[in-house]
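For reference, the structure discussed in these notes is given below.
A protein chain is absent from this complex, but the other protein chains hold their places.
The chains carry the letters A, B and C, assigned in the order they are written, with residues numbered from 1 in each.
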Amino acid sequence: MRDMFEETAERVLGDLVTPETLVAAESGAWPEALWSAVEENGLGLAAAPEALGGVGGSWHDAFVLVRAAGRHAAPVPLAETILVNWLLGLAGLDAAPGAATLAVGPGRLVDDVFSGTLADVPWGGQAGHVLTRSEDSFVLLSCADAKSTAALNTAREPRDTLVFAEARPVAAAPVPVHFPPDALLLGGAMIRSAQIAGGLGRLLDTAIDYANQRVQFGRPIGKFQAIQHQLAVLAEQTALASAAAEMAFASSARGPCPEAIAAAKSVASEAAGQGAAIAHAVLGAIGFTYEHVLHFTTRRLWSWRSEFGSQAVWAQDIGRRLCRQGESGLWAAIIATAPASASKG
Amino acid sequence: MRDMFEETAERVLGDLVTPETLVAAESGAWPEALWSAVEENGLGLAAAPEALGGVGGSWHDAFVLVRAAGRHAAPVPLAETILVNWLLGLAGLDAAPGAATLAVGPGRLVDDVFSGTLADVPWGGQAGHVLTRSEDSFVLLSCADAKSTAALNTAREPRDTLVFAEARPVAAAPVPVHFPPDALLLGGAMIRSAQIAGGLGRLLDTAIDYANQRVQFGRPIGKFQAIQHQLAVLAEQTALASAAAEMAFASSARGPCPEAIAAAKSVASEAAGQGAAIAHAVLGAIGFTYEHVLHFTTRRLWSWRSEFGSQAVWAQDIGRRLCRQGESGLWAAIIATAPASASKG
Amino acid sequence: MRLTDFAFAPIPEAAETLRGEVRAFLSREMRDIPPVVRADSWMGYDTAFSRKLGAAGLIGITMPKRFGGREAGAFARYVVSEELLAAGAPVSAHWIADRQSAPLLLHFGTPAQQERYIPGIVRGETCFCIGMSEPNAGSDLASIGSRAVREREGWVLNGRKIWTTNAHRSQYMIALVRTGGGGDDRHGGMSQFVIDLAAPGVTVRPIRDLSGGEHFNEIFFDDVALDGEALIGTEGKGWAQVMAELAFERSGPERFLSSMTLLHTLVEEVGAEPDALQAFHIGRIGARIVALRAMSLSVTAQLDRGGDPTWAASCVKDIGTALEQELPEIAQLLSAGEPRVDSGSDHEQVLAYLTQLAPSFSLRGGTREILRGILARGLGLR
Partner (left out) sequence: MRLTDFAFAPIPEAAETLRGEVRAFLSREMRDIPPVVRADSWMGYDTAFSRKLGAAGLIGITMPKRFGGREAGAFARYVVSEELLAAGAPVSAHWIADRQSAPLLLHFGTPAQQERYIPGIVRGETCFCIGMSEPNAGSDLASIGSRAVREREGWVLNGRKIWTTNAHRSQYMIALVRTGGGGDDRHGGMSQFVIDLAAPGVTVRPIRDLSGGEHFNEIFFDDVALDGEALIGTEGKGWAQVMAELAFERSGPERFLSSMTLLHTLVEEVGAEPDALQAFHIGRIGARIVALRAMSLSVTAQLDRGGDPTWAASCVKDIGTALEQELPEIAQLLSAGEPRVDSGSDHEQVLAYLTQLAPSFSLRGGTREILRGILARGLGLR
């Protein structure tokens, strides 16, 4: 299913995420045509079970979709919708219709009504539904029931605050018992890792094309050793981020795997900063203009690396765990992060 | 006096710190001829007042001597002796005869006798005297009165442990009241910063010579952009370390200046690691052999950066101070580190 | 490299006394400027501010008194500059004219040129820009194609400049253009001219940058008539004259202080009790600023003595650029807040803004490749 997912995503997003769409989205326009195509192709339902209205792909297969969403800088909550519908499926709930997003909290469900101020919600003002958590329950809410305050990340993607006051959930169910307590934060970190890997891949392609075309001092700048070495490092960072992100997806078949996701997000967040810096150094002045498409990706990388936990947050999480294990358990703790025998689910 | 100091140091150390001397010193031999020349030229007394048996140079002028000691990897406690005699002078005590060293502690002077276990003492087993502190007093002890246990840093320079049991000091005097509590640690950090700057200068010269001579792929490797850029960074790190170290000396005329020394040691310690890595990368396999002289410097840099506080220790010291100041006092705190109007003493 | 290039150079007492004057001015005039505007500092354009600064006698202080200056030394200018930058003052409307154009005119200009331009600069009224890069000559200035051809008493200029900071709000440009063949010397045959940007045939097109702001421009010259007084210095010696400016351009405190506002908001966000990672990185940045300032002061002392610290200045610039480009990276590592545009806390906004601006730090005054090439040659790599 992986290949089919990747081909579909490349076709839909490649055709419809144009510079014009991206510019319009930055001014707050909802890219209707793009989202319709996403829905028609069932992309947001990729990892939800068929019985619950989904496509029935594995979470590991969904990796390529989320990476492609990052690669194309899709200005819609595609990655979030895929994640939310997968989590709903694991909790036994039907997939959400339309665009969905998630909120780490805090909020509380009391007597079947939910109240809380949910900050930093991707497309909170535009999505149909938001998945959040109240103690041991997943709660799916209609965004229309909230008072929304707009906020924008570096790429002018909406990161809104939603205030719910005694709103009636669309659905609710117990969080699966084997889930870690911060399953939503982990889920968010996991999709951002994959999006970063996709974005880095795009930077690499853009920078290579430019280096082969741009002539200075009588030859393409790609002939200069300093440029070559920088692009080699960009490729390495892309590979590292992608490998780590895919491992996180592969390890999370039954629910977000904390160790693998912490590794993936910390590696990807570091790679995002390094990669953006290299791409801008290679492209020079032209890459600093709004006219060139480079910034649609680099401005996203500069935000995605901070969202759902920065490199520091997740690296420290791993570091504390390794130190708690101590010397004798160190190696076992490291390889436990990458499950030996593939996905178990 | 600065020029005279620099010329004398270059002549004495340039002539006498040969690879043979360095190899012999690593096996524990005391370089008698070298130390005699150091004494004959009064190098260890450079910054002690004339009235107390010194040469009467300023502490700022002594900077070039300490940097030269680092540049030549002098396998004797020259930097330590200069420091100790300067501190003794500020405390109103006579300069110590022969080689002197310092120990951060801990130890205590009670009823005119000193007891304590002093670890990490440079040339503790070979120096004549060690300066340490007991509460508000500087205490000068004869190393011969201690039980010494040998230890070696990465460059096989002695970093011994001295155990004193009720030893009678050679001299003692109150620590000048305006001195910071960790004056000895700061003094040690200050000389190591200058030595690192000197060592980096030597690495730079060695690496440039090699890059101009070594031919690969049909041309000197110094023609390759990757090598050129690495050497540019090595030069930058050398300049940064030297400027910071000299500023620390210039700011410490009346006693160790905590802010400037913290900046100098943290900058120099970082530069040491980067510089050593670059020099080894440029020299490749030949630089990894014992036969080549490069390691006499790099192995020292690898130790000096850790001694008297690592980069982390001093950077955190500065960071805590800046955060205590808060936003409104930040800039004033930064420029206070470098005294505007030169040395006050 | 001679390490003596970076010998310690304290700020003389006389220059130091200016600090209080500048701070008094700033505490008056900066009161209502919010952090996200301060973040612009070096790029912040505010003609009212520059005029007030000029009226306070703090622009062109190294200029002769007959032009309104104080005939002060390089250290005096240094003190004023660093205080302005540290406060995040919007200095862009006078900065280039003060730093480069006025000294260039004083050095190479005719008395008439000096009379005509310098007093306005010193009053903070005249904004200059510097026309160097061209569409097909980015880092490679030897391939400049704009050309001034002699005609009667003057010249006719045709060509294009690009990436020119502030051209859209400057009265004048000092441009490096071709006036003859270079012969064997790739840098020969070039000259410097003052160009009135209001002159017929000049078209200025601002270039929108990735943050949505407009700092850079593309400028078109179509048969622009320049009179004989437009030539600065000697015909054909433009390259050498430009090189002489570089030490001024590359060694100043704007090379490591233009992002200070982010350090301010970061320290505010972290609070009085940083954790070990925060203390390390904030202290590391502080230490590097201190060390770079020592290097920069050392270069200033050489400028003051009339020396040629081009190599040392390039060194300051390259380390400073690295530091300024690192700062947003470190700030995002240490802070819980996410970068925000048109929303969020002061720190979040300053973080987003300077993160986006950071790539341009290595565009101004020479790319890192160019600088490191200069450094390598200065090291004697053959």
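For the reader, a short list of remarks on this structure follows.
In this text, a residue touches a chain if its C-beta (ideal position, glycine included) is under 8 Å from a C-beta of that chain, and two chains touch if they have at least 3 such contacts.
What you are looking at is a predicted structure, and each value in this text was computed from that prediction instead of being measured.
Here one chain is not drawn; of B:H60, B:R133 or B:R159, the residue touching it is B:R159. When you scan A:V23, A:L52, A:A171 or A:A243 for touch with the missing chain, the hit is A:A243.
Across C:D275, C:D308 or C:D342, the residue that sits in touch with the chain not pictured is C:D275.
Within the whole complex, the absent chain has one touching residue among A:N41, A:T149, A:Q228 or A:T289, and that is A:Q228. Among B:G128, B:P176 or B:G273, the one in contact with the hidden chain is B:G273.
Residues 275-280 of chain C touch the missing chain (whole complex, contact as defined above). What chain A contributes to its contact with the hidden chain is residues 60, 67, 197, 201, 204, 208, 211-212, 220, 222-223, 225, 227-229, 231-233, 235-236, 238-244, 246-247, 249-250, 260, 262-264, 266-267, 270, 311-312, 314-327, 330-331, 333-335, 337-343.
Within chain B, the residues in touch with the undisplayed chain are 120, 150-154, 156, 159, 216-217, 224, 226-227, 273, 277, 280-281, 284-285, 287-291, 294-295, 298-299, 302-303, 305-307, 310-312, 316.
In this section, only the chains that are shown with their structure count from here on.
The geometric centre of chain A is 50 Å away from that of chain B, both derived from CA atoms. With centres set at the average Cα position, the gap from chain B to chain C is 38 Å.
Annotation for chain A: residues touching 2 or more other chains are 224, 226. For chain C, the set of residues touching two or more other chains reads 369, 372.
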